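What you see is the complex with one protein chain gone and the rest in place.
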Amino acid sequence: MAGTSYSGVELLRILQRHPEAVVTSVTGRRSAGKGLNEVFPHLATLDLTITEELADGVDVVFSALPRGAGAEKVAPLLEAGIRVVDIGTDFRLKDPEEYRSWYGADHPCPQYLEKAVYGLTELNRREVASAQLVANPGCYPTAAILALAPAVEAGIIEPDIVIDAKSGVSGAGQKVASEYMFSEVNESLRAYALDGHYHLPEMTQELGRLDSAGVSITFVPHLVPMTRGVLATCYAALRESEVGSGDAARARVREVYGGFYEDEPFVRVVDSPPATKQTLGNNVCAVYPTVDVRTNRLIVVSCIDNLVKGAAGQAVQNMNLMFGLPEDEGLKELALYP
Amino acid sequence: MAGTSYSGVELLRILQRHPEAVVTSVTGRRSAGKGLNEVFPHLATLDLTITEELADGVDVVFSALPRGAGAEKVAPLLEAGIRVVDIGTDFRLKDPEEYRSWYGADHPCPQYLEKAVYGLTELNRREVASAQLVANPGCYPTAAILALAPAVEAGIIEPDIVIDAKSGVSGAGQKVASEYMFSEVNESLRAYALDGHYHLPEMTQELGRLDSAGVSITFVPHLVPMTRGVLATCYAALRESEVGSGDAARARVREVYGGFYEDEPFVRVVDSPPATKQTLGNNVCAVYPTVDVRTNRLIVVSCIDNLVKGAAGQAVQNMNLMFGLPEDEGLKELALYP
Amino acid sequence: MAGTSYSGVELLRILQRHPEAVVTSVTGRRSAGKGLNEVFPHLATLDLTITEELADGVDVVFSALPRGAGAEKVAPLLEAGIRVVDIGTDFRLKDPEEYRSWYGADHPCPQYLEKAVYGLTELNRREVASAQLVANPGCYPTAAILALAPAVEAGIIEPDIVIDAKSGVSGAGQKVASEYMFSEVNESLRAYALDGHYHLPEMTQELGRLDSAGVSITFVPHLVPMTRGVLATCYAALRESEVGSGDAARARVREVYGGFYEDEPFVRVVDSPPATKQTLGNNVCAVYPTVDVRTNRLIVVSCIDNLVKGAAGQAVQNMNLMFGLPEDEGLKELALYP
Partner (left out) sequence: MAGTSYSGVELLRILQRHPEAVVTSVTGRRSAGKGLNEVFPHLATLDLTITEELADGVDVVFSALPRGAGAEKVAPLLEAGIRVVDIGTDFRLKDPEEYRSWYGADHPCPQYLEKAVYGLTELNRREVASAQLVANPGCYPTAAILALAPAVEAGIIEPDIVIDAKSGVSGAGQKVASEYMFSEVNESLRAYALDGHYHLPEMTQELGRLDSAGVSITFVPHLVPMTRGVLATCYAALRESEVGSGDAARARVREVYGGFYEDEPFVRVVDSPPATKQTLGNNVCAVYPTVDVRTNRLIVVSCIDNLVKGAAGQAVQNMNLMFGLPEDEGLKELALYP
């Protein structure tokens, strides 16, 4: 496992209770040589030392490295035949041009882009199962795509979509910066990245695969004074020809969503607007589709724990598929409430 | 002053530093007979007793009463020629039908609806100055209408608007309910009122007055784990014929907003996305208009302190106008930061 | 299981992953007849209906009922030979007089007081194992007694102790009251119960059993703007004759604590002051003993998750002992961080 980020720590929490997983190696640059307990006192029982390099003989590597560094570290692992779940951003976009336009640099190993499977498990389950390299989705795309996929695939909405998303602060990772200090964030709320957030092309790419005409998305993320949780509120005009209007539209929408997620272990189509707290610490995505009958607009609210379904939990879900394990192994935990 | 709500307490804080105002009477039903200090220890220095009825000889009454009760209490005051700023919801809608459809009851004194001035000061300054009865706007409408009025009036957007708004918990007032308990709200985020929030018709009514074709609004409010602050993120398609696209559109939009709010003492068109904390405790509304150049959609983010510009502060701003005082008297305070 | 309180919900979360436990019955008065998912949407997967009465054939009942009601409900269960872990306050005090003086009422079934075992597992492990009725300790006593027991038992401190404790709001349970509303608690901190908190006699009773001379305690609890977590900071004069002073005293103190908790699965004597977050969601009690060398005073900081080691987790720990199961079954979870 590479990385001592929040996602990495969450991964340790999940793998620790996973009956088929043994963590043999935790890597990190700045903390190399330290015991895990020195950096994270609550992990004292794991008794692991952080190293700069991976141990030999691993079956799977979870990588949570910054843009660029991830690809460089992952390439030799792939050469060596090791399976990789990349929690970073390096293998999510299929198009190297798109990668360059968002990150301002060429992709270090574009030959792997086509090979990588975008690991939004519910959409790409079969491909994940046989993948060597899974690109684990970002937290915002996980919440937003799960909120919109049934409607896009069913063709019941116009392809012009607004996604207003809100995240707890852990979504920014462990970055030490003035803007994430407690006194700056607490009792405050703000929108950010209004010129374009790098999670937008993931959404456009994956939702676009569900509708040959593609989709057009306005995405605005917000920073909320809480640690965990992402909530996406999605808006799109309903096609009256497809769903009718009023109560009929509402019923049809629920039918579409209920069908789409019928057998999913982690996506719940809920009957009332969900709160992020209902997914705290577990791998659930709660989806609430409804209709604004005044304007015949679809509204879908979805929420996840950004560090679980939005990162480490989905990574384990993907690992389970890659190794033929039950998909929910290690992921059965109920939410921590309150 | 009628009401011992959060808005009422905030009003006391503002009026206490207002050189022209003397609070002679604070009314409240449940707390009648108690000293203000018994209910609110931090107000001990005001040395007032809560009474059931108003003192005689007042020049202006601020009323913050529940739906229905407000109208009933206010009517006799109006008969007696007293000026009233109603912080409640009873006089905001012009159309008695609309009132009934949202509140499920007939308006107790519809004859005053036409007479009442909707007290969003920036839009109705002249009417407020000569009003006997001002209907102080709700917190969401204040943030949303100020965010959208320049664009609607200039005709640069299509009339189909999405308003995704977020509020701190004090927006729900002092209502003691399970859903507002600390352990339920903290570390959680949720959307609510997806079937329609009673602040929607205020927005439709007031923005509709700026465009003869009217506007169509989808409005979704969210509850954020903070005490104060409302942030509205507003979305509408730009008319390319009016603003062009890309950087040109962005420049034109800023021109429209800059011009509209040029001389406003309390509305600031800001250069970067504002945080609610920048308005904590003061009467400012920060407005950030920008363009999603990928979709040529207008995005406007606005924020206020829901208890100040969204309630008590705007009420005092209106009072100042009604009595020919400087509009910012008692309202010059900087935001509390951090 | 009786009770739909926060402790009860936490118990469900723990028992759900306990390989030897099957929850057959959840009782509640106000919610009887409802599905668990209607009251707690995040528990939808448990598929249980809340009932007024317990199912037949249970092996153990967890009771989390208010003072008085708990004893009344529990008595017939005991008569029927069922084992009970009472998370309420009814069986913690041995002395019926003490009960009356704190609760202002006679104990409904004092014959069980002697029979009940005070379930602070680490101190009374053997008695718990053979008990029919375990009185699960309060959250404050759990943190405070574990912080002080080694020093009291070793006779290294004077018996005059100050316990300054701090709790998150869930410690007050699901009580809907103005003082626990988000807007009242958030961004605020206060001491309470300065005339005496009902957890004090638990501490005096249990610590007193470790020193024949008894102990004298000043206990002040505080309400902190967070949901979970109890932190106790304990102060007592060291006996120089027993521990010396300066570095020698510090070393001796750590020796005493290290020895006392050597084989404990859930108590960790840590090397730096612990944060409550290090125990979030798990059954750990972190204890940090140190010496103020300027005054030769022992300072011990301890922290727990009030709903886990301070309630549901310790209850399961006790159940495990009562049924001869491994003590940590169902309780191996790492803390949720961040």
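Read from first to last, the chains carry the letters A, B and C; within each, the first residue is number 1.
Here, a contact is a pair of C-beta atoms (placed from the backbone, for glycine too) under 8 Å apart; a residue touches a chain by one contact, two chains touch by 3 or more.
Small disclaimer: the values here were computed from a predicted structure and weren't measured.
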Across the complex, visible chains touched by the hidden chain are A, B, C
Touching the absent chain in the whole complex: find that residue among A:28, A:70, A:88 or A:225. A:225
Tell me which of A:27, A:63 or A:170 is the one touching the absent chain. A:170
Logged for subunit B, residues touching the omitted partner chain are 6, 9-10, 12-13, 16-17, 40-46, 170, 186-187, 227-228, 268, 270, 272, 274, 277-281, 284, 286, 332-338
In the full complex, subunit A touches the hidden chain through residues 6, 168-170, 174, 176-178, 180-187, 225-227
Listed in rising order, the subunit C residues that touch the chain left out are 160, 162, 164, 166, 168, 183-184, 186-192, 194-196, 216-218, 220, 222, 224-229, 231, 233, 235, 273-277, 280, 288, 290, 292, 294-295, 297, 299, 301, 303, 338
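Basically, only the chains that are shown with their structure count from here on.
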Of all chains, the one whose CA centroid lies most distant from that of subunit B is C
Centre distance in Å when subunit B and subunit C are each reduced to the mean of their C-alpha atoms: 46
Touching two or more other chains - residue numbers and ranges from subunit C: 6, 170, 186-187, 227
